[in-house]
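Before any comments, here is the structure.
All protein chains of the complex are present and in place, except for one that has been dropped.
As written, the chain order gives the labels A and B, with residue 1 at the start of each chain.
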Amino acid sequence: MSDAFVSLQDLTLAYGDTVAVPSLNLDIREGELIALLGPSGCGKTTTMRAIAGLMAVQSGRIEIAGRDVTRVPANKRGIGLVFQSYALFPHLTAFENAAFGLRLNRTAQADLVRRTTEALDTVGLGHLSSRRPAEMSGGQQQRLALARSLVMQPKVLLLDEPLSNLDARLRLEMRTELQRLQRETGITMVFVTHDQSEALALADRVVLMRDGVIEQIGTADALYNTPESAFAADFMGFENIFEIENATLKAASGRLPLGFSTDAPCLGWRPGDVHLGDGPFEARVISVAFAGRHREYVLASQLGPIRVDVDIAAPAHGVDAPVRFALPQATARPLRVS
Amino acid sequence: MTSRWPIWLILGLTLTFLIGPFLIIILAGMSAGNSLAFPPDGLSLKWYAKVFTIESFRASFGLSLFLAVFGTLAALIIGIPAAYALNRYDIPGAETIKTAVAAPIIVPGIIVGLALLRYLVVPLDVTIFMALFVAHTALVLPYAVRVVSSSLQNLRSDMEEAAVLLGCTRLQAFTKVVLPNIKGGVLAAFILGFVTSFNEVPVSLFLSGPGVRTMPIDMLSYMEITYDPSVAALSALLAFLCVAIVFTAEKFLGFSRYV
Partner (left out) sequence: MFQNRREGLALALPAAIFTLLVFLLPVSIFLSEAFRFDGGWSLQGYVQFFSEPLNQSVFLRTLKLGALVAGSSAVIGYAAAFCIVNLDGRARGQIFGLVVLPLMISPVARTYAWIVILGRTGIVNDTIVGLGLSETPIRLLFTETAVFLGLLQLFLPLMIISLVSAMENLPRDVIPAARVLGASWLQVFTRIILPLTREGLVMGGTLVFTGSLTAYITPAILGGSKVLMLETLLYQKVNVSNDFVSASVIAMILIVMSFSANLLLKRIATARR
């Protein structure tokens, strides 16, 4: 793995006797923006803390820039971490927060002031340098936490749920900001999130995790359009997923003919890919909701609840209306069972 | 609720019961006469002045002050690390340590004093002064641990992790990040400990010897012999001292947040 900048090899992490991450392997290239995505408890935060050195490694190794850092303490790893809570020092001003690391390694005063001011300017906080964290808005605190890490020119910048504490507007702004920073500094970034849209929008590659195991790694496009497992598909919005056996659909009420043959053990359809109007399956409308360009139906069928999005131009069906639908072969996504 | 007067009546009666006796003490100490009475026989400050001239009061005040200041400091010196360990580390037997350190609050002070006299002072030839010092330290320790713990609980531990990632050693993270942020709690613990130790009687009851008596014990024995208003005056002065300390602390650092 010559091009791996951060390399996790057979990494096993545990809390006491509870193994959180069993034998994880992951290579991250220099300058890459990686998202660790997954539901809570999937091991993404644990993995991030291990990279930072805040979590003891049970077995395996961590390499950063070709150096084995598995046993290097957190304060010697040269890694930046932006905490979900920001973890700013409430007794220090914005400037002193940002200069904290430089003061520790005895950077000369002139250099310290220049670098700290630069970092604060980069995140747009130059004018607030004498404020305390408590006197700043959530967005500003986030930027300060970012600046405090950037000042140290870390080899890797880790971000824990960087957008989760911000409102919708700030979230969009911060997303743009992070992408700009990454472009300008070329820093390798790893961020942890449970929000798939955030991961897809921001990351070069997304690492989808489940129960401490990597479920799938790929670009946003690959993950969104070609999820490999039922779990990944479910996470990416394939809301209708069925197990397949001998060209029949396994459903709660028994088996139903699929209508075509497939080798896949599992098939998934997005709500927009289900065909409503005619088809082999009967259903009844449970609810219908207006969603701008389309209507979102929930149907009760022999297959269980089915979610269908239908273009707004199509005629509407009311609640309780009997309908028919088809699960087309063309839009079916073959999946691993998981 | 239509009328407010029942509220003020109840509160007025309660406060009269709680504060009234204290006001009476202040006035009784201002008597111009020679015996303790209320209303006082004429007003003067002679008893307030006399308090300062009584030699044993000066000595016992000095001892109580010393115990309150240095006993509390000693309690903080061992109590802060303990509070930190109990809050930030997953240590074996944490519950046992917590209970043990808190036990002096539950066990009546008179027993502690007596036990120390019998098994520390008498057989080991420890001085009464030393015994008083460790007894007051033990007495204040639970408060120190509790108050410092509660301010540590309010301080998120990821702040220390952030400091470590920026290059701090664990000790530096404590001195540069934790300590500045819990200093209000530490000061509150000091004041609470000071007042507790200064006013403490039962622990010191058996721990007194020739020339070694804490202030409250000295007052008790003075009262048994003399029935003049000087103890009233002294009580009032000491009360003012304690209230002033706590009031200042509340004013400048919001003492009550920590206790």
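The definition used in the following text is that contacts are C-beta pairs under 8 Å (C-beta built on N, C-alpha and C of every residue); 3 or more make two chains touch, one makes a residue touch a chain.
Source: prediction; values computed, not measured.
What are the shown chains that the left-out chain touches?
B
Quick one: say which of B:L11, B:A32 or B:L45 touches the chain that got left out.
Touching the chain that is not displayed is residue B:L11.
Determine which one of B:L63, B:I128 or B:V246 touches the chain that has been left out.
Touches the omitted chain: B:V246.
Quickly run down the residues of subunit B that touch the omitted chain.
Its contact residues with the unshown chain are 1, 7-8, 10-11, 14-15, 17-19, 21-22, 24-25, 28, 35-39, 78-79, 81-82, 84-86, 88-92, 94, 97, 100-101, 103-104, 106-112, 114-116, 118-120, 134-135, 137-138, 141, 145, 157, 170, 195, 198-199, 201-202, 205-206, 216, 219-220, 223, 231-232, 235-236, 238-239, 242-243, 246, 250, 256.
Throughout what follows, only the chains that are shown with their structure count from here on.
Report the inter-chain centroid distance for subunit A and subunit B in whole angstrom, where each centroid is the mean of the CA atoms.
Once rounded, the distance between the two centres reads 53 Å.
Residue numbers of subunit A touching subunit B in their complex, please.
Subunit A residues touching subunit B: 52-54, 73-77, 79-81, 83, 85, 87-91, 100-101, 104-105, 148-149, 152.
Flag every residue of subunit B that touches subunit A in the complex, lowest number first.
156, 158-159, 161-169, 172, 176-177, 180-181
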